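With one protein chain withheld, the remaining protein chains of the complex are depicted in position.
For subunit A:
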Amino acid sequence: MASYIFRPFEFVRRMAVEKPSYTWAIGIGLIGPIGVVVIPPIRRKYFGYVPPERIPTTYPIPKRPRNSPSGFEDPDDISS
(Lines give C-alpha, C1' and ligand atoms only; values in the text may rest on other atoms or scores of the structure.)
Protein backbone atom coordinates (compact mmCIF):
# COMPACT_ATOMS: atom_id res chain seq x y z
CA MET A 1 0.00 0.00 0.00
CA ALA A 2 1.24 3.44 -0.83
CA SER A 3 2.77 4.73 2.36
CA TYR A 4 2.79 8.32 1.10
CA ILE A 5 -1.04 8.34 1.23
CA PHE A 6 -1.69 6.59 4.53
CA ARG A 7 1.44 7.52 6.44
CA PRO A 8 2.76 10.69 4.84
CA PHE A 9 4.87 11.82 7.80
CA GLU A 10 6.76 8.54 7.96
CA PHE A 11 7.19 8.61 4.20
CA VAL A 12 8.75 12.09 4.30
CA ARG A 13 11.04 11.05 7.16
CA ARG A 14 12.22 8.02 5.21
CA MET A 15 12.74 10.01 2.04
CA ALA A 16 14.69 12.67 3.96
CA VAL A 17 17.22 9.93 4.74
CA GLU A 18 17.15 8.03 1.44
CA LYS A 19 16.91 10.97 -0.98
CA PRO A 20 17.72 14.09 1.05
CA SER A 21 18.38 16.42 -1.87
CA TYR A 22 15.05 15.67 -3.56
CA THR A 23 13.15 15.94 -0.29
CA TRP A 24 14.75 19.24 0.64
CA ALA A 25 14.35 20.58 -2.90
CA ILE A 26 10.63 19.77 -2.91
CA GLY A 27 10.26 21.18 0.60
CA ILE A 28 12.05 24.43 -0.17
CA GLY A 29 10.30 24.74 -3.52
CA LEU A 30 6.86 24.26 -1.96
CA ILE A 31 7.38 27.04 0.58
CA GLY A 32 7.33 29.59 -2.26
CA PRO A 33 3.89 28.96 -3.84
CA ILE A 34 2.35 28.48 -0.38
CA GLY A 35 3.85 31.82 0.63
CA VAL A 36 2.32 33.56 -2.39
CA VAL A 37 -1.13 32.44 -1.24
CA VAL A 38 -0.69 32.86 2.52
CA ILE A 39 1.55 35.92 3.00
CA PRO A 40 -0.46 38.77 1.31
CA PRO A 41 -3.67 38.26 3.40
CA ILE A 42 -1.59 38.09 6.62
CA ARG A 43 0.21 41.29 5.69
CA ARG A 44 -3.10 43.06 5.00
CA LYS A 45 -4.90 41.79 8.09
CA TYR A 46 -2.23 41.88 10.81
CA PHE A 47 0.40 44.32 9.58
CA GLY A 48 -1.86 47.00 8.09
CA TYR A 49 -0.40 46.67 4.64
CA VAL A 50 -2.19 48.75 2.04
CA PRO A 51 -1.33 47.81 -1.55
CA PRO A 52 -0.06 50.80 -3.52
CA GLU A 53 -2.36 52.42 -6.03
CA ARG A 54 -2.03 50.86 -9.45
CA ILE A 55 0.03 52.83 -11.89
CA PRO A 56 -2.27 54.32 -14.56
CA THR A 57 -1.68 52.77 -17.93
CA THR A 58 -4.26 54.86 -19.87
CA TYR A 59 -5.10 58.56 -20.03
CA PRO A 60 -8.57 59.30 -18.54
CA ILE A 61 -11.01 60.50 -21.23
CA PRO A 62 -13.03 63.61 -20.16
CA LYS A 63 -16.77 63.04 -19.70
CA ARG A 64 -18.07 65.83 -21.97
CA PRO A 65 -18.90 66.14 -25.63
CA ARG A 66 -15.87 66.32 -27.78
CA ASN A 67 -14.95 69.81 -29.06
CA SER A 68 -14.49 69.74 -32.77
CA PRO A 69 -11.42 71.80 -33.59
CA SER A 70 -12.03 74.71 -35.97
CA GLY A 71 -10.05 77.70 -37.15
CA PHE A 72 -7.10 75.66 -38.31
CA GLU A 73 -8.20 74.96 -41.86
CA ASP A 74 -5.81 75.57 -44.71
CA PRO A 75 -6.43 78.74 -46.69
CA ASP A 76 -8.22 78.20 -50.03
CA ASP A 77 -5.38 79.66 -52.06
CA ILE A 78 -2.22 77.90 -50.82
CA SER A 79 0.09 79.57 -53.33
CA SER A 80 -0.60 83.01 -51.82
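In the analysis below, a residue touches a chain if its C-beta (ideal position, glycine included) is under 8 Å from a C-beta of that chain, and two chains touch if they have at least 3 such contacts; residues count from 1.
Rule of thumb we're sticking to: contacts and distances are computed from a predicted model.
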Listed names "Geranylgeranyl transferase type-2 subunit alpha", "Ubiquitin thioesterase", "NADH-ubiquinone oxidoreductase chain 1" or "Queuine tRNA-ribosyltransferase catalytic subunit 1", with the criterion being the UniProt name of the chain not displayed:
"NADH-ubiquinone oxidoreductase chain 1"
Touching residues (missing chain, whole complex) on subunit A:
21-22, 24-29, 31-33, 35-36, 39-40, 43, 51-52
